[in-house]
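Written out below as structure tokens is the structure these notes cover.
Here the complex is missing one protein chain, while the rest keep their positions.
To keep things simple, chains are lettered A, B and C as they appear, and every chain counts its residues starting from 1.
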Amino acid sequence: MSRKPYIRTLSSTSWWLAQPRYIRYMAREVSCVLIGAYTGVIVVGLLRLSEGANAWAGFVAAMQTPASVVFHLLALAFALYHTTTWFNVTPKAMPLQFGDTQVPGSIIIGAHYAGWIVISAALLLLAGV
Amino acid sequence: MARSNKPIVWSLFAAGGTFAAFVTPAMIVVTGLALSFGLLPPEALSYERLSGLIENPIAKGIVFLTVFLPAWHAAHRLRITAHDFGIREDGLVMMVCYGLASVATVMAVYALLSL
Amino acid sequence: MSLRTFELEIMRYDPDKDSEPRFETFSVPCEEDWVVLDAVNYVKDNLDRTLSYRWSCHMAVCGSCGMMINGEPSLSCKTFMRHMPDKIRIEPLANFPIERDLVVVMDDFMDKLASVKPYLVAKEKKAVEDGSYLQSPAQLKKFKQYTLCINCTLCYSACPQYALGEGFVGPAALALAHRYNLDSRDVGRSARADVVASNEGIWECSFVGACSEVCPEHVDPAGAIQQTKIASTLDYFKDLITPGRDK
Partner (left out) sequence: MEMTTTDIVIVGAGGAGLRAAIAIAESNPDLKIALLSKVYPMRSHTVAAEGGAAGVAKDEDSLDNHFNDTVSGGDWLCDQDAVDLFVEQAPKELTQMEHWGCPWSRTSDGKVAVRPFGGMKIERTWYAADKTGFHMLHTLFQTSMQYPSIERYDEYYTTDLLMVDGACRGVAAIEMRTGQMRLFRAKAVIICTGGAGRVFPFTTNGAIKTGDGMAMAYRAGVALKDMEFVQYHPTGLPGTGILITEGSRGEGGILVNNDGYRYLQDYNLGPPDPWPRKKAMELGPRDRLSQAFWHEQKKGRTISTPHGDVVHLDLRHLGEKKINERLPMVRDLAISYVGVDPVKEPIPVRPVVHYTMGGIDTDIDAKTAVPGLFAAGECACVSINGANRLGSNSLTELLVFGSRAGRGAAEVAMAESTHVDESAIEKAAEEARAKVTGLFQNVGGGETISGLRKDMNSTMEEGAGIYRTEESLKDTCVTMKEIHARFANIDLEDKSNVYNTDLLQALELGAMIDVARAMAVSALNRQESRGSHQRLDFVERDDEKFLRHSLASYAGADDPGVDYRDVVITRSQPAERVYGGDQK
């Protein structure tokens, strides 16, 4: 007899349950659903705002329902997960080298977090928190 | 093999991902949680204050970006995630994802222009 | 020397007899400083001569002894028994067809490696008599990391997009293309882009990052691919703006 290579197949729907690193990956990817939905909320808000004071007041009220709060908490969790996963890989995607010394990844990541804190604080201050 | 034209959507994905990483968590807190948790006085998000703020064209531009970039980031990632969940109709998925992002973009532009 | 006995559960597949792979368990008394490959060699020499697998250097540089060890793509010559639980499951590298036992079919990887034109394309051919090109340590450092790939294909075993996608060029090959693209002596980036910047190239990668996590040589193919995505995107827009751009 001769060759008969055996091909193992992977489930195209549940492969990601096989390893913790794949689950972490999928969590990162799924963050887009929450970020996308939240963006939708903003669009709705803008539309309401453009419709006048009453429409806007209704929107603000809707944002304070328990369902909305739960949604936003969830969105916040995934958004933060997105932020950390995004920052943590920047040294890979955009390494920095000066002369023949490589800037350590931790510095690049640290700079991103520092920027993030500044921007977030500015936004919160601007809003009046 | 042909060179891909993915750079168009990918550049939006990357820019959007960076923008979302820096801005979205704080935005969620401000627009979605701060009032409920009493972190903000109600007048902070009053109609007068916001419509006043947004009259400034620069502010309009920034608000546009907060919709446009994350929307396309999310759309592109969703397209890939659909594939990861075993949905192999990439053409259809692409239309839905990018379609949603386009709708969001257009509506945001419409709202901003009418403010 | 103290011996510790391990149960090795090894995946077997004999194309002559088996319709699908099965597991066979061997008890192996191992010395303290053995690596998994030593235990597998013990099985072959003492328990079952029909076991097939690849290895040569025993020093993590030839890249031939990759196996799934307890589900993780690993070099068996660099995985120490002292870090192992009493029961070890050994399978052929995932995502490749199994030829026999722990031997997988490498054709696809070899083709992909060749497809990225992994060789220096110089601006103008220099005669040997004219001496070497100058290259500063800083220029060398830019690409050095990406030269360290031993072609062990662990990254292909770790990458779900290689397993799920059709025709993904894959981490190691793309990292190698990046290595030449970054070399100060090379001008072949545009020639490589036909494969590298195609849908089957970098764009099939969704940055799972598993490739870099399992890479025994810290090549970081995931990073290489993302950097290539950025560079290719810039190239793409430059080409759009200036179609006749010198390539």
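We take it that a contact is a pair of C-beta atoms (placed from the backbone, for glycine too) under 8 Å apart; a residue touches a chain by one contact, two chains touch by 3 or more.
Just so we're clear, the structure is a prediction, and the values are computed from it rather than from any experiment.
Peer 1: If you put the missing chain back into the full complex, which of the shown chains would it touch?
Peer 2: A, C
Peer 1: Just to verify: which one of C:Thr5, C:Thr50 or C:Thr242 makes contact with the chain not shown?
Peer 2: Counting the whole complex, the residue in contact with the absent chain is C:Thr50.
Peer 1: Could you tell me which of C:Arg22, C:Lys87, C:Lys126 or C:Lys238 touches the chain that is not displayed?
Peer 2: C:Lys126
Peer 1: Can you list, in ascending order, the subunit A residues touching the missing chain?
Peer 2: With respect to the unshown chain, the touching residues of subunit A are 1-4.
Peer 1: Touching the hidden chain in the full complex, which residues of subunit C are there? Just list them.
Peer 2: These residues of subunit C touch the chain that is not shown: 1, 14-16, 33, 44-46, 48-64, 78, 80, 99-101, 103, 105-106, 110, 113-114, 117-120, 122, 125-126, 128-129, 131-137, 139-140, 143-144, 147-151, 176, 180, 183, 185-186.
Everything below uses one rule, namely that only the chains that are shown with their structure count from here on.
Peer 1: Quick one: subunit B and subunit C, Cα centre-to-centre, how many Å?
Peer 2: Subunit B and subunit C have C-alpha centres separated by 38 Å.
Peer 1: Using mean CA coordinates as chain centres, what's the gap between subunit A and subunit B in Å?
Peer 2: Distance between chain centres: 12 Å.
Peer 1: Give me the residues of subunit A that touch two or more other chains.
Peer 2: Residue numbers touching two or more other chains: 12, 16, 29.
Peer 1: Among the residues of subunit B, pick out those that touch two or more other chains and give their numbers.
Peer 2: Residues 80, 84 of subunit B each touch two or more of the other chains.
Peer 1: For a test of understanding, state which residues of subunit A touch subunit B in their complex under the given definition.
Peer 2: Residues in contact with subunit B: 11-14, 16, 26, 29-33, 35-36, 38-43, 45-47, 49-50, 52-53, 56-57, 60, 63-64, 68-69, 71-73, 75-76, 79-80, 82-83, 86-87, 112, 115-116, 119-120, 123-124, 127-129.
Peer 1: How about subunit C: which of its residues touch subunit B in the complex?
Peer 2: 160, 164, 193-195, 197-201, 203, 206, 229-230, 232-233, 236-237
Peer 1: Going by the contact rule at the top, pick out the subunit C residues touching subunit A in the complex.
Peer 2: It is residues 13, 15-16, 20-21, 71, 94-95, 97-99, 105, 136-138, 140-142, 160, 163-164, 206-210, 212-213, 220, 222-223, 226-227, 229-230 of subunit C that touch subunit A.
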